[in-house]
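Remarks on the structure that follows.
Let's turn to subunit A:
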Amino acid sequence: MARRAKNYRNDGDSVYRLFYDTVKGGDFRARESNVYRLAEVSVEIIDQCVAQGVPFAREYGGLLDNRSFGGVQVSRTFYARGQTGQQLLIGAYQALERQIAAETVAMHTRHEMLELIVVDGRARGVVIRDMVTGGIETHFADAVVLATGGYGNVFYLSTNAVGCNVTATWRAHRKGAYFANPCFTQIHPTCIPVSGEHQSKLTLMSESLRNDGRIWVPKSGEDKRDPRKIPEQDRDYYLERIYPSFGNLVPRDIASRAAKNVCDEGRGVGPGGLGVYLDFADAIARLGRPAVEAKYGNLFSMYAQITGEDPYQTPMRIYPAVHYTMGGLWVDYDLQASIPGLYVTGEANFSDHGANRLGASALMQGLADGYFVLPNTINDYLADGPFPKVAESHPAAVEAVQAVRARIDKLLSVNGSRTVDSFHKELGRVMWDYCGMERSEEGLRKALNRIRELKKEFWSDVRVLGTNEELNQALERAGRVADFFELGELMCIDALVRRESCGGHFRVESQTPDGEALRDDDEFAYVSAWEFGGDRRPVLHKEPLFYEYVEMKQRSYK
Partner candidate 1 sequence: MDITLRVWRQANSRAKGKMAVYKVNDISEHMSFLEVLDVLNERLTLQGEDPIAFDSDCREGICGMCGVVINGVAHGPQQTTTCQLHMRSFSDGDVIDVEPWRADPFPVIKDLVVDRSAFDRIIQAGGYISAPTGTAPDAHATPVPKRDADRAFDAATCISCGACVAACPNGSAMLFTAAKITHLGLLPQGQPERYSRVVGMVAQHDVEGFGGCTNIGECTAVCPKEIPFETISRLNRDLISALTHGGSHWPKAAPRRDELEEEEDDIIGF
Partner candidate 2 sequence: MAVTGLILIGYLLAHMYGNLKIFAGPEAFNAYAHHLRVLGEPLLPRTGALWILRAVLIVSVLAHMYAAFNLWSRAHNARGGTRRYYSNKTRTGVQRTYASYTLRWGGLVILLFVIYHLLHLTWNIIHPGGAAAEPYERVVNGFQIWSVVLAYTIAVIAVGFHVRHGVWSALTTLGANTSTLARQRLNIGAYAVAGVLTVGFLLPPFAILFGFVD
């Protein structure tokens, strides 16, 4: 889904309202000016995509259809049958192919950026590895743009594609780019639960399921009966019980944490006790099966395909999963990182979502940055050029290439006894347990120790077979996991410093008397921008946040 403040529905939508919702949704940890710009250009995005041929849903009159979605009260989400993101991607991809055909863009598929080249304090190029031949290449430019996505895979299991990684941004971070709010990750409540140790990927289902499904667990953890056979009085509809006014429709972070809590109490269902029921029996009884099928048919069949269970007969099982990372490389209003000439867009930067992202706004931000913000801001930087040419033999380039080679050689030469994936899984488990939905000082310290141990073990006991000069997927993954260790450490440090509960991040030391999240605006209304510390501790730079147009408020859903 993709949001724009078009007010096509005459329901009072406006740029201001989208701006307001996004700032509030981000729990007042986003930069106000950036969010306002995002809301402003949002209206142009839909025009651009339609012109490119993205087949958004239409009404019978031929005009665009839109929906209310993701905790907002106006219909501003344009959609394309539950795969809007993919359709927007295809639109952008086709536009890119057009540029390739016009020879204004040279595409390098199956190449991975492994190092940033910084010359005289400016980002001037990259070192990339050809993943088919293993060739290490350098490319030079006046500016470098990273549009390399988020780092949710630090948790091993997430709804991100398995190839997503932090390497490009992390390499830039190591070269001096600040990493902002690394501990802000979004946990989505309606994912299909893990079915066993083998699990490689989690699948997200649309949150709209919560509109008609009722969430419950058995009152007793001992109750292992078939869910259909559990009578009403033995069920705990915990969201309806704790949040009577919002019920099953509480925001993502609250729904996620409540599910975690009941599972921690031992009342979870399904394999490993990590799941809660999402029950459509009442909806089917009330609306009839055809109506439920018309609304959720594709989601139900997706669920049936993955789990082998029929959600029309037996309740769905859901569990929260990592979906998006609000943190990323720090950028200024021009999307320029703390290294001049380095620009970061989309999920790879930290800019617009604060501590929590509203539904359907990731696409909005990615497209806004790429289509409308960057083309204007990068010109300003390029106007300072022309910059002196960088030769392949420049010490900075040579050093970067050598670093890449040395790292690859090291990974290939350890020849230990554990696979890359086994390390990644263990790291993910630590991150999920201690730096996921709920964090505590004690847990985070434990996690930091464990991550450091694991990192050491990784570099002395990982086994990567084969050579560099071939398609070597284990080698690719090894490099990424090595960076995830360093990122994981920084995430825990960031979480440790942020002694407040905000967005989806519940800090046990900061809660209201009745156990709800307590934000601390006096202490923590800032962006934490971390400077890479090398062997020493990372250095925290605080960017204070000011809210001129939206009044800071504590969220309450009771």
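Just so we're on the same page, contacts are C-beta pairs under 8 Å (C-beta built on N, C-alpha and C of every residue); 3 or more make two chains touch, one makes a residue touch a chain; residues count from 1.
Selection rule: all candidates are chains of the complex that A comes from, given by their letters.
Quick caveat: nothing in here was measured; it's all calculated off a predicted structure.
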Subunit A in this complex - touching candidate among 1 or 2: 1
Of subunit A, residues touching candidate 1 in the complex: 6, 8, 44, 46-64, 80-81, 83, 86-87, 90, 93-95, 97-98, 100-101, 103-110, 126, 132, 139, 141, 144-145, 159, 161-163, 195-196, 198-201, 203-204, 305-308, 371-372, 375, 417, 419, 421-422, 463, 465-466, 470-471, 473-474
